[in-house]
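Here it is, the structure, as structure tokens.
One protein chain is absent from this view; the other protein chains keep their places.
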Amino acid sequence: MFSFDLLLDAVVSGVLLGCFYAAVSLGLSLSFGLLDVPNVAHPAFLVMASYGVFFLNESYGVDPLLAGLLITPLLFVFGLVAYRLYYQTFEKRGSDAGVRGIAFFFGIAFIIEVLLILQFGVDQRSVTASYIGKAWRIGDMRIPFRLLVAFAVAAALTILLTLYLSRTFMGRAIRAVAQDQEALRLMGADPIRIKQWAFGISTAVLGIAGALLIIVAPVNPTLDRSYIGRTFCVVVMAGLGSMSGTLVAAIILGVAEAIVLTMFGASWAPAISFAMLLGVLAVRPQGLFGRRS
Amino acid sequence: MNRGGTQFWIGAILFLVATFAMTQIIGNQYPFFACYVILQFIVLAVAWNILGGYAGYVNFGTSAFFGVGVYTAVFLFKAAGAPLAVQIAAAAVVGALMGFALGLLTLRMQGIFFSIATIALTIVIETSITNWRYVGGAAGIQMQQPVAMEPFNSYVQMLFFIQALLVVLAVATSRYIQNSWIGRGLQALKDDELAAECTGVPTLRLKLLACVISGALMCAAGAPAAMYLQYADPSSAFNLNYSVSVLAMSLIGGTAHWAGPVIGAILLGTTQQLLTVTISSEVNVLVLGVMLVLFVVGAPEGIIGLIGKARRNRNEGEG
Partner (left out) sequence: MMSPETEAPLLRISTLTKRFGGFTALDTVSVDIRPGERFGLIGPNGSGKTTLINCISGAFRTEAGTVIFRDEDITRLPPHIRTRRGIARSFQIPRPFKSMTVAENLMVALDFAVVTDEVVSSAQRRDTMMSILTRMGLASKAYVSTAKLSQVELRKMELARAMATHPKLLISDEAMAGLSSSEVDEVLDLLMSLAGQDITIIMIEHIMQAVMRFSDRVMCLEAGKIIAIGKPAEVMANQRVQEAYLGT
């Protein structure tokens, strides 16, 4: 039943899985955490990116990670346009943006799901690459390469984004816009442009994240629904807008999922992220590591 | 009773007479299958609106209440062979308790955090039911319809009429709330919770009341669904599509008036029925998404708002 080996196994794969969860949540940490945009379509954008990677991989044999990089500019522009639309219809009109905004993004998510179904069908899709399917053995433990790749890339992505937000002019402007929009305006910067840029980045990182999603496991068009819980859990638990917090929170979620998986079985897995999310919201709504506006 | 009240009740009685007459005249079962779903959506949308529209707490957990209603009925039927009336009443009680718990959540979270919490609640409950073998687990459970009671020829006709009764109950409740001090208090706390408190509004009590009523009605609406389909499984009973459909219906119709969700449910419900039959259920979801986006962007006050605006314009044109 319970053994130390199993637990260790669970913790290791949980940490790897957690880094992957961080990669798919980073964008949301920007858009929802810093910009207060209730982007419940974030996981749908993620799955959409995975299908982009799938398309390039299947049709032209492009390596999934490279494919992820290739679609990144497209996703960036997509984000710029999406934020413009959101801003024009909600933020500009003021009030009630939260309620209608979340309904709006749900609508978008449903549209994306159906378009993916119509284009690619409801079946699972996966990619091929040399590192998928192989594993690394340490003693009894077997660590799949695809998780290692996801782990390494996710860690790099988190570090890059953290550096971007703290070291570059634009990154600091993004942090500032989250704190005090008026102050920025007084300094002559246009907060809307900055927010739009930030939202663009939040969707751009989905290129790589989408590649990781389909490298880690096959995807289907409605996969986004189980990632609503995971991504929002990670972002809320992290404390809104904290990148390093996002990494830690994602690892906590990954380990929790892996442990529950080993001890109680897969049928309980979908509830873990949501249960943790509920717990955090009820007990410590400001998150474990950060601010709450 | 004032004139509006009399008109309303005459309308309600006519509606019930008409639905009853349908069950006695029409022999074909199909219209009842289709209309049952629309009636069910009217109850859900009207119930949702009591909390989401009047109080401004956007509940994405409609499917949690609906699903719990379904499984309350399944459990009682399997365990005790309970009759339909008992299933519905018990579901209402369970829904009221769930609503109370949801109301307590509003103490800790507002706005989008509340909405996210309701999604979370749905998945947690769904997963628990999935792991509950007694009611069928993930595979679901078959239900055998008993023979219909007099004067109905078939069980589906009976369910259809019962759902019509629930519609009248839900609409009358919602209308009463809107026109009473409860509605005014909910509107005040929707606009500004602190200002409402400081003006004497017992916000917590009103929110709990709205949650309890809304929850009881949603669960009650779900209770007959298992018998209707003769089958229940967690992933359909708790499907997120219910939550989003019901939200879309209320927003499309307009949330400020009890009639809004009724209009929205009839419109979207009918469209969905037609599409599911003629094209496919995927297109159905596509239409749901597109309508939701269009209305949220183009007509934030819904159809009721559009009608009101048209009226004001006409008055201004005349005067």
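Letters A and B mark the chains in the order given here, with residues in each chain numbered from 1 onward.
As a convention for this text, a contact is a pair of C-beta atoms (placed from the backbone, for glycine too) under 8 Å apart; a residue touches a chain by one contact, two chains touch by 3 or more.
Remember, predicted model here, so these are calculated numbers, not experimental data.
Only one of B:M22, B:A138, B:A172 or B:L204 touches the chain withheld from this view, namely B:L204.
For the chain missing from the display, the contacting residue among B:A195, B:V277 or B:L294 is B:A195, taking the whole complex into account. Hidden from this view is one chain, which touches subunit B at 181, 184-185, 187-188, 190-192, 194-204, 256.
By our rule, only the chains that are shown with their structure count from here on.
Each chain gets a centre from the mean of its Cα atoms; for subunit A and subunit B, those two points are 32 Å apart. Interface of subunit A with subunit B (complex): residues 38, 89, 93, 96, 98-104, 106-111, 113-115, 117-118, 225, 228-229, 232, 236, 267-268, 270-271, 274-275, 277-278, 281-282, 285. Across the complex, subunit B meets subunit A through its residues 56, 58, 60, 105, 108-109, 111-113, 115-117, 119-121, 123-124, 126-128, 130-131, 138, 240, 244, 247-248, 251, 282-283, 285-286, 288-293, 296-297, 300.
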